[in-house]
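Take a look at subunit A:
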Amino acid sequence: MSKMELRLAGSGGQGVILASVILAEAAVQSGKYTAQSQSYGPEARGGACKAETLISDAPIGFTKVQQPDFLMALTQKALDKYTVSLPEDCLVLVDESLTVPEKLSGHRVLCLPILRAAKETVGRAQTANVLAVGCINELLGITDAETIKKATLLHVPRGTEEINLKALTEGVRLASSASGQEKAPAVRAEKKKGAKQ
Partner candidate 1 sequence: MKVNTGDVNAASRTKQMSNLIYKYMRPEHLPQIWCPGCGNGIIMRDVAQAIENLGLSRNQTVIVSGIGCSSRAAGYMDFNTIHTTHGRAIAFATGIKLANPELEVIVIAGDGDISAIGGNHLIHAARRNIGLTVVVMNNSNYGMTGGQYSPTTPTGAYGTTAPYGNLDRSFDIAGLAYGAGASYAARGSAYHVQQTIGLIQDGIRNKGFSIIDVASICPTYYGRKNKKGDAVEMMKWQKDHAVTVEQAAKMAPEQLKDKLVIGLLHHAQYPEFTYKYDMLIQKLAEEREANE
Partner candidate 2 sequence: MDQVVLMQGNEACVEGAIAAGMRLFAGYPITPSTEIAELSAYRLPQVGGKFIQMEDEIASIACAIGGSVAGVKSMTATSGPGFSLKQENLGYACLAEIPIVVVDVQRMGPSTGMPTSPSQGDVMMSRWGTHGDHPIIVISPSSVTEAYYQTIRAFNLSERYRTPVIFLMDEIIGHLREGMQMKEAEDITIVNRPTVQFPDPKRKPYHMNEKKGQMVPQMAPFGCGQRYNITGLIHDESGFPTNSPEEAEKLMYRLMHKISDNYKDIVRCEQVNMDDADVAIVCYGGTMRAAQTAMELAREKGIRCGIFRPVTIWPFPERELTAALKNLKKIVVAEHNCGQIVLEVERLTRGACPVAFVGKWNGTVITPQEILQKVEEA
């Protein structure tokens, strides 16, 4: 049985919940089980925001991330907060603007210009979340290119399809061209079940 636990963190308004939902949709569209949830503060914009997607070949009991296989952080605050007791084999994706803390020296950390590429290459800062989806799917191989596109189109606001698909493609390109970085295996074969946190 293979299972993958993804945690995406940033600040409210960056769209990390939507990114997490699109990844869950991709899992459902690929015939996998998924559980997606989030936690956030009272702020609509600017507060800390965390979204989680679990993907598995078997039905999912506990719906929250316990041993993340993947962490994405788009703000320094989120990175500092969620790297506490991070499993050694967790792949970390951060925006290039962040300072990677010392404690992640043993981790595989990928720094990509997610926020800048959304603004400059795609032309719209708000597409950073979908761009990140492109990166994540490329890194983790959750589903094929067609399915991730379909999942994205099911959840982005009407009228923004074109620009979001552009962002998705740019995300894939960024992740695949990240030179010198070792990619994480698609799905880890054995999950450490019952490991104490």
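Basis for inclusion: all candidates are chains of the complex that A comes from, given by their letters.
Going forward, a residue touches a chain if its C-beta (ideal position, glycine included) is under 8 Å from a C-beta of that chain, and two chains touch if they have at least 3 such contacts; residues count from 1.
Note that the coordinates shown come from a computational prediction; the quantities given were computed from them, not determined experimentally.
> In the complex, subunit A is touched by which of the candidates 1 or 2?
It is candidate 2 that touches subunit A.
> Mind pulling up the subunit A residues that touch candidate 2 in the complex?
21, 24-25, 27-28, 31, 33-42, 60-64, 66, 193-194, 196-197
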